[in-house]
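Each remark here refers to the structure printed beneath this line.
This view holds just a subset of the chains, kept in their places.
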Amino acid sequence: MTLPSFTSGDLAARFGLELRGDAGLPIEGVATLARAEPGQLAFLANSRYRAQLADSRASLVVLRAEDATDAAGTVLVAKDPYTAFAKMAALFEHKPARAPGIHPSAVVDPRARIAPGAHVGPFVVVGARSTLGEGSVLGPGCIVGDDCVVGDGCELVARVTLVTRVRLGQRVLVHPGAVIGADGFGLAMDSGHWIKVPQLGGVVIGDDCEIGANTTIDRGALDDTVLEEDVRLDNQIQIGHNVRIGAHTAMAGCSAAAGSARIGRYCLIGGAAGVLGHLEICDRVVVTAMSLVTSSITEPGEYSSGTPLTDNRTWRKNAARFKQLDALARRVLAADKET
Amino acid sequence: MTLPSFTSGDLAARFGLELRGDAGLPIEGVATLARAEPGQLAFLANSRYRAQLADSRASLVVLRAEDATDAAGTVLVAKDPYTAFAKMAALFEHKPARAPGIHPSAVVDPRARIAPGAHVGPFVVVGARSTLGEGSVLGPGCIVGDDCVVGDGCELVARVTLVTRVRLGQRVLVHPGAVIGADGFGLAMDSGHWIKVPQLGGVVIGDDCEIGANTTIDRGALDDTVLEEDVRLDNQIQIGHNVRIGAHTAMAGCSAAAGSARIGRYCLIGGAAGVLGHLEICDRVVVTAMSLVTSSITEPGEYSSGTPLTDNRTWRKNAARFKQLDALARRVLAADKET
């Protein structure tokens, strides 16, 4: 584990950024402006923190042109410093080597196909007719059921379960504890008892998607549950059967979409927000945290529900009045008529 | 893996349904009305979608008598087409064979008892004094702690954990990542530090229950946490210690019940809804999505809390007024008195 090292000039050239200052500074890591040490790269994406520039010990800072004048040291100028920083930081990420090959403890069905360059870790199970693409990684404890496809360059970090009929595109990253392709929640009442509606569909996940830790994505009842390309799901998200999520949409932690909901492209769903089933959200919709979408949204924009936080005593008084809101409104409207 | 095949007449006879049309049509699968191909069975449960009948390529459609007149092809007439479809679809479900026996990698305590017809998959652990019933399946990576009972015909799909003192009835289905019987959240403050209240109870799960992926059900502090028969829990549900859930109740994804709550029979708890601890909900209560039950409910019916979704600008204005609601109500009431 040797540290990578680049000069400030290397970074400027590699990412096409304007360098102002010393091109020969060695850079061996990244940090926040506040904590950076000499030899590290930091970033300033929000001008509000501009005052931190003066005190930072970072050797190199990536920032916008308009903030560059405040910097005493060497800087890289970028239109979008956060994106530029993200790309540069990737150079300094230490990833454990995952050598090609199948760990002797893994249980792989003879009908499965594992690409020669793929890595299958300890205690992994791969079922019948499933395939694992070139350069892909099944980390320790992953379980891939029957009839699954894991495309090239995917990584299932550890303890991921693909239950059955799950097809991942290329470069899909899945974090520990995620369960993809479990039975959708389909029930029918029959003489006072529930009977289970068989879940015969699958799950299709597009290229470059990311699925967070302990997130669950159920397989479809008849058709598939679908995530288009570049969908980003945080931790503990629940996606019901037959949901479809458009490309480039991101959902924050603990949000959920119920069965057969359709979410558009480039949407942002806030933390713990919910989307009811069988409705449609168009492209470029933002739903704020803990809001509940109860009907289709046809116009791009930002949407919210809920009430603001107050001290509990105030809240109790106002919440009690919420129960009378319709009656109050009637009085107001009646009084208006009288005058 | 050969496809099952039935004729339209076979299905009518097997499920006691009226056939209108050709009794000799071969049926090899199921699909939605919109996507069905010849050789497939589809269903029409909601008359709203009746227009799809004309275009459907399904060989056979199960529907209500009143919708049958619109169908050009062969139909099965059912009082409850969705339930009839669910039963027929089960014929076409391909389930992987789980041969009886214990995988050589499994670690089974010598004091555990495994029925001869049970299946214990790879990387399974079974603890002391635990028993596994006839025809039951412990899929790959399941962990059954000490003093657990898994009844006949149960299936723990994969990576399920029964921590300790968990007793499952018959035909219980548990999806991957579920954790049943972990410590309840019991704390007492002692001189500024938390001390842990030992969780000495267990969990009892009745016959025909289903537990979703990554759902957690804690064991009781002193008495048991109880799910009566035929309770259906979706994914990522949290059930606190000493909760009791009545028979035939269904809870949707991400809902939760806090410690010692009692939920009645035939209740429907919506997605992400919450039930506070130490309260009681009577039979046949419906709680809508993301509502919070903060006191006992003694009358059957449908209950809700929350505010409707609007565009964020409108929401901000209304939400700000929520903080003044009590003051506003006082003004209205005072004005009424004056007039």
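For reference, chains read A and B in written order, and residue numbers begin at 1 within each chain.
One rule holds in what follows: a residue touches a chain if its C-beta (ideal position, glycine included) is under 8 Å from a C-beta of that chain, and two chains touch if they have at least 3 such contacts.
All figures in this text were calculated on a predicted structure; none of them were measured in a lab.
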Where 2 copies are displayed, count of copies in the complete assembly: 3
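Rule of thumb we're sticking to: only the chains that are shown with their structure count from here on.
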Distance from the mean Cα position of chain B to that of chain A, given in whole angstrom: 26
Interface residues, chain A side, partner chain B - complex: 105, 107, 123, 125, 127-128, 141, 143, 145-146, 159, 161, 163-164, 177, 179, 182-183, 185-190, 192-198, 200, 214, 216, 218, 222-223, 236, 238, 240, 254, 256, 258, 272, 274, 276, 286-288, 290-295, 301-308, 310, 314, 317-318, 320-322, 324-325, 328, 331-332, 335, 338
Touch list for chain B against partner chain A, complex: 30-32, 35, 80, 82-83, 85-87, 89-90, 92-93, 96, 103, 105, 121-123, 139-141, 157-159, 173, 175-177, 208, 210, 212-214, 230, 232, 234-236, 248, 250, 252-254, 271-272, 289-290, 306-313, 315-316, 319-320, 322-326, 328-329, 332, 335-336, 339
